[in-house]
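Take this structure first; my questions come after.
A single protein chain has been removed from this complex, and every other one stays in its place.
By letter and in written order, the chains are A, B and C; residue numbering begins at 1 in each of them.
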Amino acid sequence: MSMLPDLLLVMLVLGAALWTVAARDRRSSVIGFIALGLLLALVWMRLYAVDVALTEAAVGGGATGLLLLRACARLDSIDAGKPSAGRTLQLLIGFCCAAMGVGIAAAALGGPDLPPTLAPAVAANIDAVGLGNPVTVVLLAYRAIDTLLEKIVLIAALVGVWSLAPDDVWGGPPASLKLAKASEPLTFLAQILPPVGFVIGVYLIWNGADEPGGTFQGGTVLAAMWLLVMLAGLAEPPETRRALLQYLVVFGPAVFLISGFSGFWLAEGFLSYPTGFAKTMIVALEVALALSIAVIVAMMLAGPSARTPR
Amino acid sequence: MTAGAATIDSGALLVVSIMLPVTGMLAVIVSPARRSEQVALVILAASLLTAVATAAEVLRTGEPIEYLLGNWRPPLGVALRADGLSVTLMVMASIVLSCVGLYASGSYLAPPDAHHSRSRTVFWTLLLGLSVALNTAFLAQDLFTLFVALELLTFSAVALVALDGRPTSLEAALRYLLLALAGSVFYLVGTAVLYGAYGRLDLSGLRQISRDDLATTFALSLMMTGLLVKTALFPMHLWLPPAHAGAPAAASALLSALVVKAPFFLIVLLWTGIAPRPFSVIAGQVLAILGMASIVFCSVMALRQSRLKLMIAYSTVAQVGYLFLVFPLTIGGTANLAWSGCVLQLVSHAFAKASMFLAAGVIAEVMGHDRISNLKGTFHAVPITLTAFALAGLSLIGLPISGGFSAKYMLLTAATEIGAWWIAGTILVGGLLAAGYVFKVLGQALAPPAEGFAAARSIPLHRELVVLVLASAAIAMGFLPLDPLPFITIGRMGLP
Amino acid sequence: MVDFYFGAGALVMILTGLALARLLWGPGPADRMMAAQLLGTGGGAIALLIGTGSGVTAMVDVALLLALLAAFAAVALCAGEPGSKGIHRERIK
Partner (left out) sequence: MSDVTTLYGLCASGLIAIGIYGFSLQSEPLRRIISFNLIGTGVFLLFGVAARRAAAAGFLADPVPHAMVITGIVVAFAATALTVALILRLAELNTDPEENIQPEARDEKSA
């Protein structure tokens, strides 16, 4: 009985994945992908990974979904390329992929009966940091370097997105996100949803220290709400050359860097926190990072500059 | 704690070598476009000093430097580790980055006015992004941290390919990005399988407990395949020539000299550190065969190109092929000689290829085009650059005295000593083909200029000198004694 | 009691599967938007049921986020309407 929901869920996930690959037009494919993102949030929940479930819902269902849907709308006039492969080749590749799937399943599931794990090590050291959410501890203490570099990856990608602007509009605002058919209900939604979403975003950031949630989930929700306001035409995307925007982009990583270096003097080395202050520092860090993430994600979704700066 | 306390001072060097360019990136973003160049050059100079200081420390003590980030022991935390090989590569990368930085300074990218600040801001930010990614790749001791470094490398490199904004460059960038992403996802599948099997991803831990079983073999094969796509070994090289040839010369130099080397370095880490014995022998043979195919096939392709930059890009795939010959040669007693040859090839190719791409940039500016058949009079116009091109060419061919010669000589000796005639033969054929494509260009360029020839524009002297410095560095490597290099074995894990 | 939660979860899962079919096949934009809403609410319900069944209280946050994102997805679907910001204006087929 307890397996039934899991079985159904897996079937829905694989169905949505097949649809995404096999759908005739790219829009249907994207919609399949968004549905998959929502379903995956449930899968992550079943694997007892609530933090990941929140991330998957916010990114897979929200941010990536909007990104791909807008891309579809803008690519609308361009003909979709047909798969050029013949039926035999398709079958051949399909067979190879199936074999690969079987191989991965065998390699991933065939391990020892008592799989090795770091869970006890995480639990044993968690008191030294003083946070209740082990995932946040891994992200901001044990493996803080990954999180710091991940922010640099985001910034590099944002600069990459910005670099695609034509020379003459560099520094100007991205194309307006205002919907061509912004209807009254939509505008209404864009007015009432952001305050609610803002509270949820802040809650996720704040809660992340002890309960599931955290910077990226909260930051993405904040970004989504800002985008909603822009979609309804209630605000315009800012000029990318604005100093405030640029400072917001680097603010979180800069605070991270400073707190990391302060460990040389205050604690036991780079990226280590002073005893007793770890929780305070991590929560402050999370707030700074979430702010930058919200701006970076929103600007990535808004795209490169498309209008001349004033 | 003991390891951390003993090396706290030298360990800070490793942190600084990664975090200095990070700081630089953030500073470039918030500084006005006209200042970005100065910020970046200062950071590059400081990075070079840090890399040299780290290398000096490793040489002085004869011991690797280790640093535990946040003072958390692996596998829970992530360690940085600098051994002989990684400091060599760090110094190499810093030198190339600094030289390319000098080459691109001044009005190379765009006239210094507000209207053309796009390429300046983007170039300098992502140049520093490459520096962060490379130093992390050389130092980090954790498979997942290495994945993040690889992604940073890819994103920075892709945006540099697309820098000039022409449709052909964008197409090349898109193709590169998609294949590189496929490569990383393969790498990540392997990482997931390894975590499932061992419950840790730190290199030193995995080295001790790796078993010869299905999961390990399968995971390592997937990871190596992914990395091969990123390093562009035959037959997965098709994305490289258009991407490297389409970028501005300063970016091409970085891509060919450095970016394709990081995935190779990771393959070496996996092969020497984690791969269990019977698998590593077979994988070594396969890698060497692909390397040989790269050498022969892409040298011929280089010979057939009519555009200078495409020729140089194909030559990159061929020269990277030599690196992969090392794997079967390390089984016998000549392991150290083979590794030395490989490292020398890696470093001298980085210098020579960076010099060659920068030279190609100068030539294209002076001549107004880069068609090989129409380069008459180039020497007359830019003698210093052409000299540098010729010197870099000597190293690529493997003529004495040059780093390329020493490298190929060592690989050749190692190959003949263990009777691997097929490898020895390929090295010689590759040299002949390289001579073919280098002399094809030189023959044209040394010819007297046609009637009424005028250079399209003049080149600032400092740029020509940078090209010469890089080429001379490639030549200077040839003055090292032709023996196994002692310092690359410092702290090397998993080597005989 | 646990069986009840899981059984109810399975039932809502089937209903959500039907909503998924509507979302994928359409045919109209309105169908899709409604289906997205249903997927969000259904997903939230499943999160609550199974979360309670397996004793993980933080599932409430997932349900909350899914409900919020369902509303956001409705707007995103509008943004992705053919021709809403096309590089070329709508082409008549």
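To be clear about the criterion, contacts are C-beta pairs under 8 Å (C-beta built on N, C-alpha and C of every residue); 3 or more make two chains touch, one makes a residue touch a chain.
The structure displayed is predicted, hence computed values, not measured ones.
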| item | value |
| --- | --- |
| Candidates A:Gly160, A:Gly197 or A:Pro237 - the one touching the absent chain | A:Gly160 |
| Of B:Gly84, B:Gly205, B:Gly361 or B:Gly430, the residue in touch with the unshown chain | B:Gly361 |
| Interface with the undisplayed chain - residues on subunit A | 3, 6-7, 10, 13-14, 17-18, 20-21, 26, 29-30, 33, 36, 40, 43-44, 46-49, 51-52, 55-56, 59-60, 63-64, 67-68, 71-72, 74-75, 77-78, 80-85, 90, 93-94, 97-98, 100-102, 104-105, 108-109, 111, 113-115, 117-120, 122-123, 134-135, 137-139, 142-143, 146-147, 150, 153-154, 156-158, 160-161, 164, 166, 214, 216, 297, 300-301, 303-304 |
| Residues belonging to subunit B that touch the chain removed from view | 76, 144, 147-148, 151, 155, 158-159, 162, 164-167, 170-171, 173-174, 177-178, 181-182, 185, 188-189, 192-193, 195-196, 199, 248-249, 309, 361, 364-365, 368-370, 456-457 |
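Keep in mind that, in the parts below, only the chains that are shown with their structure count from here on.
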| item | value |
| --- | --- |
| Chain contact topology (line, ring, star, complete or other) | line |
| Whole-Å gap between the CA centroids of subunit B and subunit C | 47 |
| Where subunit A touches two or more other chains, by residue | none |
| In subunit B, residues with contacts to at least two other chains | none |
| Complex contacts: residues of subunit C adjacent to subunit A | 2-3, 6-7, 9-10, 13-14, 16-17, 20, 23-24, 32, 36, 39-40, 43, 46-47, 50-51, 53-54, 56, 58-59, 61-62, 64-66, 68-91 |
| Residue ranges of subunit A touching subunit C (in the complex, touch as defined) | 1-2, 4-5, 8-9, 12, 15-16, 19, 23, 27-28, 30-32, 34-35, 38-39, 41-42, 45-46, 48, 50, 53-54, 57-58, 61-62, 65-66, 68-70, 72-78, 175, 177, 179-181, 186, 189-190, 193, 196-197, 200, 204, 207, 211-213, 217, 221, 224, 228, 231-232 |
| Subunit A contact footprint on subunit B (complex, rising order) | 1, 4, 8, 11-12, 15, 19, 22-23, 25-26, 29-30, 67-72, 75-78, 115-119, 121-122, 125-126, 129, 132, 136, 140, 144-145, 148-149, 151-152, 155-156, 158-159, 162-163, 165, 170, 189, 192-193, 196-200, 214-215, 218-219 |
